[in-house]
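What follows is part of the complex, with its chains left where they were.
Think of it as A and B in the order they're written, each chain with its own count starting at 1.
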Amino acid sequence: MCHVVNKIFFFLVIIGVPLSVAGSLLHWSQTLMFVVYCLTIVSLAAYMGRATESLAVISGPRIGGLLNATFGNAVELIISIFALKEGLIEIVLASLTGSVLGNLLLVAGLSFFVGGLKFKRQKFNVYDARHNSGLLMFGVIVAFVIPEVFSMNMSEAEAISLSTGISIILIVLYLAALFFKLVTHRGVYQHVSDKADEQTHEEPEWTSKKAILVLALSTAAVAYVSESLVHTFETVGDTFGWSELFIGVIIVAIVGNAAEHASAIIMAYKNKMDVAVEIAVGSTLQVAMFVAPILVLISLFFPVQMSLVFTLPELVTMVTAVLLTIVISNDGETNWFEGATLLAAYLIMGIGFYLL
Amino acid sequence: MCHVVNKIFFFLVIIGVPLSVAGSLLHWSQTLMFVVYCLTIVSLAAYMGRATESLAVISGPRIGGLLNATFGNAVELIISIFALKEGLIEIVLASLTGSVLGNLLLVAGLSFFVGGLKFKRQKFNVYDARHNSGLLMFGVIVAFVIPEVFSMNMSEAEAISLSTGISIILIVLYLAALFFKLVTHRGVYQHVSDKADEQTHEEPEWTSKKAILVLALSTAAVAYVSESLVHTFETVGDTFGWSELFIGVIIVAIVGNAAEHASAIIMAYKNKMDVAVEIAVGSTLQVAMFVAPILVLISLFFPVQMSLVFTLPELVTMVTAVLLTIVISNDGETNWFEGATLLAAYLIMGIGFYLL
C-alpha cells in the first residue's frame, strides 16, 4: 500500500510543481490554483517526510526530530518576514497562533489517533514528555500571558521594550535547551530499552546524501508554492466566506505544517512515538521560543514593530491547548482516544475562529 | 452501627415520602417542608447507594460507577429541562456549575476525607485518574472557556452557533470515551492486583433484580420530591437571605447530588476508591460532557436558547476546581488531607457565591 501512495505522491509532484509555476505566471483562477497548491504542498511534504525519516534512522530520533522541526518552520519564518515587512502584524500573530494550535492539537492529535488505531498503547520517553511540559508552560503560558496582562497598563513603547526583553530571554533559553539536550544531558534520560532499540539498526530508505538533496529540493519547492498560495487567500476567503483570522489561524497553519503532519503521522503509524512527539511538540516550542521572538527582534528594524501581544481568543486557545497537551502527554503514553480529544479541541477552536 | 443507620433511613423514608406528598398537596409551611424534603431525599439516596453497591459488586466497579452517575444525573436533567422550558437559563447554568463544583470538591472531598480517617493511604487506578484528568481539562476548561472568550466579540446568534457546535463535539467525545473504556480498551489499563480483587467475589447485599427495583423506585421518589423541593427555594431564599445564584450553585447541587454523596462516601469508607472516584469525577464529566450539551441542543426547540456562556465567577470556580482536582488526584492516591483541601476550596467558593 505504501508503495502505491508513494507513486501517487510522485505523480502529484511531477504534475503539481510545473502546474503551480504555470498557474501563478499565467494568472489562472485562484480558487482552482488554491487546490493545486495545497495538493502539491502535501505531496512535497510526503517527500520531506521520507527524507527526514531516512535521516532520522541514520542520526537517531532526537536529531531527526530537530531536523524536521527546523525544515518545517524555515518556510514559516520566511513567509512571516515578508508579511512583517509589509506591516501585517495581525496576520503574523495569527499564523504563529495557528502553528502552535496546529502542531499541538492537529499534528499530535492525528499522530496519536492514527498510531492508536494500529497499536493499543504507544509509549514515548517520559523524561522528554516532562521536559517538553516545562518548556510549553514557560514558552507559551509565562512568556505570552505576561506581556498580554502587563501591556494593558503600558505605553506602546514600553510594550515593545517588554516584548524585546522577553524575546531575548526566550531565544537564550531555547539555545540552553538545545545545549542541555545535545551536550550536558545527552542520553542521560534514555531508558535502557531505548538504547537497545538504537543498536538494532534499521536500514534507511535513502542514503544521507540523497536524503539531504531531496529535503533541500522539496523545502525550496514548498517555499515557492507556499508563497503563491498566500496570494490566493484573499480570493478564497471571499469565495468561501472565511475571515482573515480564520485563514491565518487555521488554513495557513494546516497547509504550512503539512510537512510536520505527514512525517509525524508516518512515524506514529510505525510506532516511533519519540519522533512523532518530537515533531509535534518540538515544532511548537521552536515556533514559540525561536520563530516568534526572532520575528519580534527583526521587526525592530522595520517601520512597524511587533509586540508579543496576541488577541484574547488567540492567547486563550494557546493556553488551553498547552494545558490539555501537558495533561494528556505527561505520562509518556498515548492511545487513539487521547488523539481524538486533541482533535476535538482543535475542532472547537476552529469553529470559534470561523465564527469570530 | 451500619445496621442502625439503615433502620433510621428506613424509618425516614416510610415517614418522609407520605409527608412529602401530603405537604405539597396541602400547602404546608414551605420552610418546614424544605427540611422534610431534604431529609427524605438523603434517606432515599442511601437506598440508591445500597442498590448501586449491590449492582457494583455484581457488575464490577466501572459499570457500577457508570450506573450511579447516570441515576444521579437523570434527576438533574429532568429538573433542568423544566427550568429551560420556562426560560430560566441563569438557573440552569448555575445548577450545572453547582454540579461540577459539588461533585469535584464536595463529593470527592468528603470521600477522600472520610475514607482517609479510616485508611492512611487509599489508592485507585492511576490510569483512570489520568484519563479523567484529560477529560476534565477538555470538558470543562477547553469547552467552557472558549465560548466565554469568543462570545465577547460575537452576536447572540453566533454564540448560539458556537455553543451548538461545541455541544455536538462534547457529546460525540463523551460517547467515544465510553466506547474506549468499555470496548476497545476494556481491562487494558487494569493492574494485575485489580484483576485479583475481582476474582475474590464479595457477596452483594441484594440480588440484581431487587437492586434494580429499589434503584428504580427510589430514583422515581427522589425525582418527585426534588421537584417539590425546587418550589420551596424562593420562600427559603427570602427567609434565610440567600441569593438565587447561591441557591442554584450550592443548595440545589448539595441536595441534587445527595445520592452521589452517600454512595461515594460509603465506597470510600469501604476502601473501594475506584468506585468513589468514578462516582465523583465520572458524574462531573457526565454533567459537563453530556447533560450540559444535551440541554443546549434541547433549548434550540424552546423559545429561549441557552449558550454555553457562564458568568465569570461560575467559570473561574469550575476552572480552578478542575485544576485543583487534577493536581490532587493525578497520582492515584488519596488521604484525609487531600480531602480537606478539596472541602476547603468548596467552602471558599460557597462563601463567594453567598456574598455575591
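As a convention for this text, a contact is a pair of C-beta atoms (placed from the backbone, for glycine too) under 8 Å apart; a residue touches a chain by one contact, two chains touch by 3 or more.
Here the structure is a predicted model, which means the values were calculated and not measured.
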{"item": "Subunit count for the whole complex, all chains sharing one sequence, 2 displayed", "value": "3"}
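Just so it is clear, only the chains that are shown with their structure count from here on.
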{"item": "Subunit A residues touching subunit B - in the complex, by the definition given at the top", "value": "120-121, 312-313, 316-317, 320-321, 323-324, 327-328, 331, 335-338, 340-341, 344-345, 347-349, 351-352, 355-356"}
{"item": "In the complex, subunit B residues that touch subunit A", "value": "130-131, 133-135, 137-138, 141-143, 145-147, 149-150, 152-154, 158, 161-162, 165-166, 169, 172-173, 176-177, 180, 184-185, 188, 326"}
